[in-house]
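First comes the structure, then the notes that go with it.
Shown here: the complex without one of its protein chains, the others still in place.
== chain A ==
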Amino acid sequence: MANRAQIPTKSSALIAMIADEDTVVGFLLAGVGNVDIRRKTNYLIVDSKTTVKQIEDAFKEFTTREDIAIVLISQYVANMIRFLVDSYNKPVPAILEIPSKDHPYDPAHDSVLSRVKYLFSTESVASGRR
């Protein structure tokens, strides 16, 4: 068990967001937004003008930042960078796909569920969630 990944026990970790404008505004209203001294934010608003590269960069940055524990990403945005999301296998930060207003939640595309199905077939998916 020597190669177990280090799971940090932090007392304050942020929630990052990559979603469309309305969702992000809602969450910012609730108070998850954070801008640090270097004007780096923990959210990215995705609209029709955002390029895939920008989304990729933001995703990579959020997953490598040490103080982010959860990354919320809209499902249709996740579909755009599906390969990145699927190849990500660190336990922290946790990647969570959320539905957006126009795209209801589709469990068939959720990277975690589909990966579990691919890796393990039978039991986990049936017994797991939903």
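Everything below uses one rule, namely that a residue touches a chain if its C-beta (ideal position, glycine included) is under 8 Å from a C-beta of that chain, and two chains touch if they have at least 3 such contacts; residues count from 1.
Criterion: contacts and distances are computed from a predicted model.
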Protein name as given in UniProt for the chain not displayed, "V-type proton ATPase subunit D", "AP-3 complex subunit delta-1", "Dynactin subunit 4" or "Neuronal-specific septin-3": "V-type proton ATPase subunit D"
Residue of A:A58, A:L72 or A:V85 touching the missing chain in the full complex: A:L72
Residues from chain A at the interface with the omitted partner, ascending: 1, 4, 7-15, 21-23, 25-35, 41-42, 69-70, 72, 89, 91-92, 94-96, 98-99, 101, 104-105, 112, 116, 119-120, 124, 128-129
